[in-house]
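To start, I am sharing the structure in question, which I have written as structure tokens.
Here the complex is missing one protein chain, while the rest keep their positions.
Right after this comes subunit A.
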Amino acid sequence: MESDLKPQDQKDLDKFIKFFALKTVQVIVQARLGEKICTRSSSSPTGSDWFNLAIKDIPEVTHEAKKALAGQLPGIGRSMCVEISLKTSEGDSMELETWCLEMNEKCDKEIKVSYAVYNRLSVLLKSLLAITRVTPAYKLSRKQGHDYVILYRIYFGEVQLSGLGEGFQTVRVGVVGTPIGTITLSCAYRTNLAFMSNRQFERSAPIMGIIVDHFVDPPCSSQRPANMGHPCNYRAPDEEDGGQFAGVQDSQEVCATSFSTSPPSQVSVRSLVLHAGKEGGALLMPPHGADVHLTVEHAPNTPSSSENCNLFLFPELHVSPSDPVESLNAFTRKVGAFVNKPSTQITAASLDLPFAAFAPRGLDSEENDPMVHPPDSPPCPSPLQGSLHSQGSEGSGQQDDFVMVDFRPAFSKDDLLPMDLGTFYREFQNPPQLASLSLHISSQSMADDLDSLPEKLRVYEKNIDEFDAFVDMLQ
């Protein structure tokens, strides 16, 4: 939107908005890494800490943000959104929240760009730091790991919130009025965490209504959907490792850190010192031996800006390039995930389970997963246990269809017999089938019985006296 801004103010404002957008993305993604963030205060300005806040830049995140912006700036009708989603070990995903940086048409012509806007953007970033720890996704992100991971996706354009389910809540982080429009920062977050598996729509109807999909390759095993986000699990590379991105780095452009005071009755305009920036733009840098001066003023007593509830339009999903997240596809554990409660107790991420042996042991491929390829059964350690195993019975054939699971019931321990409760339980739940109940054996014995009847009758008649004496003894 064109305004009466001086060219320098316009340039400053564009630069502030650009770096505010980049820092916003950094704050949001870093808050979903699953770790506590800590940065140090510095009494001396470094010249690279935008908005006087120590927010480190993860290069990959900056890269993705710049790619999404594609040289544009958030403006009226052009919102920058950061979508946070959750992906389980089975490949199912769910959007958790969407952060929106928008601009509306309400302008504040009186506000001074280089001071008031800058400081208010700084306050807004602090508010973002606080609010990102309050929404439900923060607790989920702190518990991410084997069961699920948190992904982020940045897109530019219209806001889309349809993936958040019904009843999503919104929280406004804050607003900053500028001469070209009012910047608003807000978050829409999901409240219904009931997990709906998408996979049932991708396969044919199961036999007998039972889905047996524990050990089947996820449908997305070799290809991630094009709109899948990036994992929020940044790990700082070694210093020697240049990698694609040269480690966490400070902002590449120096930010303005000097201000000027003046007597209350005067507002003075000083000259700006400009240097060509890396991207061809102008940087504000202190020349050697001179002070940097910016357009100055004191904090004006501006009236409070009216609250804008202009929040959410609905977007098309912006396709972002997929990154290899192959490790996610190796998970085989089925997550009994999110029931219909907003409480964090429902997270399936809690590994406070007695059957911790079911948890995947790591990012192993399916080939090495014992749950898919069970190891051979150990030899029977005791005669009693050995007698419980079927010997060539019909039952053993059926056991081949089942996967041996190391069943460890709680509080079980070895007693006098070297057989634990679990083994005992399993053996007695799968007893060998009685030979007499087997069809073909019974049918065979029936024929034999009929053939042997006459012989048996002759024997019984021969020994009839013995049988009578036995009966008399019993009476």
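Keep in mind that, in the parts below, a contact is a pair of C-beta atoms (placed from the backbone, for glycine too) under 8 Å apart; a residue touches a chain by one contact, two chains touch by 3 or more; residues count from 1.
By our rule, contacts and distances are computed from a predicted model.
According to UniProt, the chain absent from the figure is "Autophagy-related protein 101", selected among "AP-3 complex subunit sigma-2", "Proteasome subunit beta", "GRR1-like protein 1" or "Autophagy-related protein 101".
Of the listed positions A:11, A:66, A:106 or A:139, the one in contact with the omitted chain in the full complex is A:139. Touch with the chain that is not drawn comes from one residue among A:53, A:73, A:107 or A:421, which is A:53. Residue in contact with the omitted chain (choice from A:32, A:120, A:190 or A:230): A:120.
Interface with the hidden chain, as seen from subunit A, comprises residues 36-46, 49, 52-54, 115, 120, 123-124, 126-127, 129-131, 133-135, 138-139, 142, 171-177, 257-264, 291-293, 298-299, 301-305, 343-345.
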